[in-house]
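A single protein chain has been omitted from the complex, and every remaining protein chain is retained in its original position.
Letters A, B and C mark the chains as written, and numbering starts fresh at 1 in each.
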Amino acid sequence: MSDELKQTATDKHPGWTGAYYNEGSGPDGIFDKLKEECGVFGVYGHSEAAALSYYGLHALQHRGEESAGICASDGGSAFNYHRGMGLVKEVFTNDIMETLKGSITIGHVRYSTAGESKLANAQPLVFKYRGGDLAIATNGNITNAPEIRAELEALGSIFQTTSDTEVIAHLIARSDETDVVQALKNALNRLVGGFVFLIMTNDRMFVAADPHGLRPLVIGKLGDAYVFASETCAFETVGAQYVRDIEPGELLVLDANGLREDRYIEKKRRAICSMEYIYFARPDSDINSVNLHSSRKRMGQQLALESFVDADIVTGVPDSSISAAIGFAEQTGIPYELGLIKNKYTGRTFIQPSQELREKGVKMKLSAVRKVVEGKRVVMIDDSIVRGTTSLRIVNLLREAGATEVHVRISSPPFKNPCFYGIDTPDRKELIASAKTVEEIRQAINADSLYFLTQEGLMEAVGGNEDEKNRGMCFACFDNDYPTVLPEDAKLGCGC
Amino acid sequence: MSDELKQTATDKHPGWTGAYYNEGSGPDGIFDKLKEECGVFGVYGHSEAAALSYYGLHALQHRGEESAGICASDGGSAFNYHRGMGLVKEVFTNDIMETLKGSITIGHVRYSTAGESKLANAQPLVFKYRGGDLAIATNGNITNAPEIRAELEALGSIFQTTSDTEVIAHLIARSDETDVVQALKNALNRLVGGFVFLIMTNDRMFVAADPHGLRPLVIGKLGDAYVFASETCAFETVGAQYVRDIEPGELLVLDANGLREDRYIEKKRRAICSMEYIYFARPDSDINSVNLHSSRKRMGQQLALESFVDADIVTGVPDSSISAAIGFAEQTGIPYELGLIKNKYTGRTFIQPSQELREKGVKMKLSAVRKVVEGKRVVMIDDSIVRGTTSLRIVNLLREAGATEVHVRISSPPFKNPCFYGIDTPDRKELIASAKTVEEIRQAINADSLYFLTQEGLMEAVGGNEDEKNRGMCFACFDNDYPTVLPEDAKLGCGC
Amino acid sequence: MSDELKQTATDKHPGWTGAYYNEGSGPDGIFDKLKEECGVFGVYGHSEAAALSYYGLHALQHRGEESAGICASDGGSAFNYHRGMGLVKEVFTNDIMETLKGSITIGHVRYSTAGESKLANAQPLVFKYRGGDLAIATNGNITNAPEIRAELEALGSIFQTTSDTEVIAHLIARSDETDVVQALKNALNRLVGGFVFLIMTNDRMFVAADPHGLRPLVIGKLGDAYVFASETCAFETVGAQYVRDIEPGELLVLDANGLREDRYIEKKRRAICSMEYIYFARPDSDINSVNLHSSRKRMGQQLALESFVDADIVTGVPDSSISAAIGFAEQTGIPYELGLIKNKYTGRTFIQPSQELREKGVKMKLSAVRKVVEGKRVVMIDDSIVRGTTSLRIVNLLREAGATEVHVRISSPPFKNPCFYGIDTPDRKELIASAKTVEEIRQAINADSLYFLTQEGLMEAVGGNEDEKNRGMCFACFDNDYPTVLPEDAKLGCGC
Partner (left out) sequence: MSDELKQTATDKHPGWTGAYYNEGSGPDGIFDKLKEECGVFGVYGHSEAAALSYYGLHALQHRGEESAGICASDGGSAFNYHRGMGLVKEVFTNDIMETLKGSITIGHVRYSTAGESKLANAQPLVFKYRGGDLAIATNGNITNAPEIRAELEALGSIFQTTSDTEVIAHLIARSDETDVVQALKNALNRLVGGFVFLIMTNDRMFVAADPHGLRPLVIGKLGDAYVFASETCAFETVGAQYVRDIEPGELLVLDANGLREDRYIEKKRRAICSMEYIYFARPDSDINSVNLHSSRKRMGQQLALESFVDADIVTGVPDSSISAAIGFAEQTGIPYELGLIKNKYTGRTFIQPSQELREKGVKMKLSAVRKVVEGKRVVMIDDSIVRGTTSLRIVNLLREAGATEVHVRISSPPFKNPCFYGIDTPDRKELIASAKTVEEIRQAINADSLYFLTQEGLMEAVGGNEDEKNRGMCFACFDNDYPTVLPEDAKLGCGC
């Protein structure tokens, strides 16, 4: 085997111990937010593919701050790739960028909950098999991965990661099909869940989405090259032209003949994740041609229509709820103010062991602006409530800063059900809206009033048309209507 | 002092070469913004003084991203201190924090223009002299430092930094006074300029401001301890109670007997830097009890009153002009929209040498939101125009994204004169407003219309009362009325 | 899959570029020495197994400076492991050591030629298969690995490394045997080559050697625990008692019942690598109870007997030829002197691009001692000649320092044939002794005389007894008598 995978790797934070604030999700995090699990970016046919990937992944950094990776092929017999723990700008130095030669690249940024950070799971995953080299980057979750993995292990497969993504590589490698496209189609047909895949061989690229199109992916052109990204904001950064969103069940094949549109399964009803509209995607991105800032502003306006409250100021929880708060303010005429501020120097920071200083540590991340909220009746807009602990903390910050009333308005329905399609959510029993009524939640978060946007209001705000009702979204976390069959042992969250 | 010691140091970024975008000022930076030069934070009498300093400096990080330092005294015969290049969270690891024992600390964060970063100049500066140990942290500039330095050198003094701050240490050490307070008073009386000083010995602390109070500093209490910070936002973070702003010409002495209020010179007219109100200070900070978000929002409202223009949307240049933009929108009823977005993952990033990719690199930092601005008449609010290059770039971004008209409104008067009191400004000849009329500037930045807030409007917005006219601000950069005598060879910018 | 492999990784040298001297082999290296490929160290049943592994691997560091790894099991459902590029002391920090909990460990140090350094190939390799977790550390080479790999790929196996070692994991995972011991025996019987394996599961350890025992491994005890190491020097460091060397074809099984001695194949004639005696192993190690310093000193004495030359001083090429040089000096009565000195601060160093300074750069590594050799007839002892370039360089160093004659004596026969059993040798055509006569080599290296130890003299020096002739060594690199069948496409060198 004379062809070698030229891998290198970095870990920017080898010395990090537990004594730091993690901003991540979970009860120990300061911001109890849902975490997206991964962003992908691919280029086919550009001489500076790796540099474009760097820019594109940097634009998608909010979808994954834990690790980053780029795999490139110059058409030769081995990939050039690098993966590392940390931000894109930390992982990819000049020296490393110079090694990533080739006109075909796939790249990945990955989120992870604290303690499970693993360089071994960083993507793109790279394999050697009888057909040559194979690299895979994914966003989403395969709910039947445990079943397929058990089946493969029984056949003698060995695994090096805990990532679902490794499953599809085995399915391709073990296929009886000699044509890799057919092998890939067969493999994709085995999978249940919500996912997009960027897959590359030494000279081809494949792009696929699950049958319901649960996770976002957009197709663009840059000169003669094709580019693919989780969100359109990455196209703006690299200067690519948006072409269209991927279709559910689609399989795109890119080779020397250009792009061929194909599919591995009949399209089922579109069910793109509604939390992408509400919270995850960057406000300057569009999904199915709907801009997310505008969409969120309309959610705020709708919220105002549904639940007006007399108050002195409106404030949003930064950064994700600013658009909705501005919409709410515009609709009601109540002034929008900067009542809460988030320190822009994010990332892990030192904390003192003592409880007193731990509490101060929270304020390093988020604080209320006393002069703005003192003596005021405040409408506080947030995008969702997961466990409720964060909301309570923020309401209390506002009260300590002198707010006389705090009215909480949430720009989405109550979050009651866990996600199986790529979002890292806690168990149902930890979801406050699953167990408590709205009034009980109001008490738990110490608010004067609390209102959640209705599902109808949400749909209206996103802007559903008649032909494609609800813009074909998945609302399972609100209404328990999961678009796929769920195995009993279905994996929660993200399988990247 | 044009000759500089070109020291480099083993810092956080040893591999960085020129092939990175610097977000800094100057013609090579993407954001041609003025740079504040330094923030200070001091604690007297708290058992966890270093941890508080860490939190406080992190809150003041926007005032200096280049280096950070903390010096602590446990009352013994030697200081415990650490300085390093990078952000507070990068410079201070757990291991280092453990070494910073003591109940008295002064801390510093420092800005610097690219290429002049020097660990040797990082503060606090620490000296040994006949009286023991001396540490100094400062914000501002001593305009007659070259003169004093020349005088000291003639007497045989040697210098290890190019920092003005070293001058005051020599003046104290060479004083005939046996009482350090009197020696310090004499030294301060030699200085001309705008500055605040935090000075510590093994068991005392001194806090001083220039006779006009050009640079901000606030006094707070945390239990029995005293805390001092460049801005009140740091008090919010550490949980301290704001007491008052420092007075021009004041000298505070802290020792075992507590805090003693003294002064080294008669107070002159207060002339606090107006750019702190317009741009520098964090929006959740207060100066002289005026909140800066509110103040900036009023600037936007005032701007709307002075220069209404019919348009479809209002957008602000992030992050500093958001408050003014919201004020403008509220006043005019034109919707506030997110027309420009800044990537929140700041810091240096890799760039490709090719010109085409360099241009894309700009969009990694700031981009226009096509869906929001396309086909719209846009009011773009910014806080100031320095060279004009950045404004041109942003106007063009908006036009390329489809804006049909771009009306630029600036929430301050034309910036015509360089600063000698701690702000790093270019030479007068590089200041576009110094050479061009408003109409010429409009053409240069490719705007459909351009308007600068009047000085009267600015004063009104800040909220001057009668007793203390104009809140006692320095407007020299607008009106050339410098509050101090300026030596012919006065040092521009920042002397930290 | 709730059990996760808790892997972390470090790369100490992410920024290294080509502009450094590599001391490694190959035409660009300064010291054109053969490189051992790997050392292994295992512990079964000790509460501080990871710390012992650290000490043991540090003692074996000369066998591999490129990467280091330790995998530990605490009997639970997942391994704790870490691998990184660099020396043992660089890869394993305190923080990382604390994570390596468990009483069973295998560890590895790895050599690699420049440019092929790959974290992905760093050992121990860790896998998940139907039987649980599997980790493997190896020293040696599987000559039929390409054939087995092709066969496995045809069956649909995917590979993540280019390491031969991955082959054995697949063979075990695909076995029809339910008993892992039998599966392992079957797998080992498929392999041809020279190798030792340390293999661990969640609660067991296996130790195996090839049928000829080509690579060294020793068995020891430390209290109730068992330890395994490539060389006895590691036992001295951890305080373990040497028990015996492993037997060819042996398979040791360690589990809750202790150590069970088994074998997977009949023992064939022992053929341990003679270069271990001549050059690789540390002088304080023993192989089959023969101390290597003593053995090498006897080689020097034997050399003196075979090829006396009248001279003023004897000097050895440091560090590996010191023992032989002392033996030569003792035998002849010619004084042993320090005519050549190697800088003890090894590792990569900066070099200037200019040719003149490149040459000086060589002297940063090795220099002749002018005062010692000036005007002297020098006998220079070295252990082997590979390409001849190094010998020429050293002879010239001595001449430039004033040596009047340089007589080269080599403590091994001419090195004519490449190794297929774990030593990284160049192609046959690059081996100077393969193409040239001794006289031609003498001219090529600019020596006054040249002599190679005879194969009989070498055997005599090692101290073969009658029962086990020649101590059962492999001399293939000298006499072309390879102990195993060699496939046509047999992999050269090292397969770790």
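Keep this in mind: contacts are C-beta pairs under 8 Å (C-beta built on N, C-alpha and C of every residue); 3 or more make two chains touch, one makes a residue touch a chain.
Treat the numbers as computed from the prediction; the structure is a model and nothing was measured.
**Student:** Determine which of the presented chains are touched by the chain that is not presented, and list them.
**Tutor:** Across the whole assembly, the hidden chain touches B, C.
**Student:** Would you mind spotting which of C:174, C:282 or C:387 touches the chain that isn't drawn?
**Tutor:** Hidden-chain contact among the options goes to C:282.
**Student:** Tell me which of C:77, C:99, C:182 or C:343 is the one touching the absent chain.
**Tutor:** Of all options in C:77, C:99, C:182 or C:343, contact with the hidden chain holds for C:343.
**Student:** Looking at the whole complex, which of B:51, B:109, B:142 or B:169 touches the chain that is not displayed?
**Tutor:** B:169
**Student:** May I ask you to list the residues on subunit C that touch the chain which is not drawn?
**Tutor:** 15, 17, 19, 48, 51-52, 54-55, 58-59, 61-62, 87-89, 92-95, 97, 233, 236-239, 282-284, 286, 289-291, 293-294, 297, 319, 322-323, 326, 330, 335-338, 341, 343-350, 352, 354, 357, 359-361, 363-364, 367-372
**Student:** What residues on subunit B make contact with the chain left out of this view?
**Tutor:** Output for subunit B: 3-12, 14-15, 17, 77-86, 91, 93, 95-96, 99, 119, 126-130, 133-134, 150, 153-160, 162, 169-170, 173-175.
As a convention for this text, only the chains that are shown with their structure count from here on.
**Student:** Specify the chain with the shortest distance from its C-alpha centroid to the centroid of every protein C-alpha atom present.
**Tutor:** Most central by this criterion: A.
**Student:** Based only on mean CA positions, could you tell me how far subunit B sits from subunit C in angstrom?
**Tutor:** 59
**Student:** Taking each chain's centre as the mean position of its Cα atoms, how many Å separate subunit A from subunit C?
**Tutor:** Going by mean C-alpha positions, subunit A sits 47 Å from subunit C.
**Student:** CA centre of subunit A versus CA centre of subunit B: separation in Å?
**Tutor:** 36
**Student:** Where does subunit B touch two or more other chains at once, residue-wise?
**Tutor:** In subunit B, 15 touch at least two other chains.
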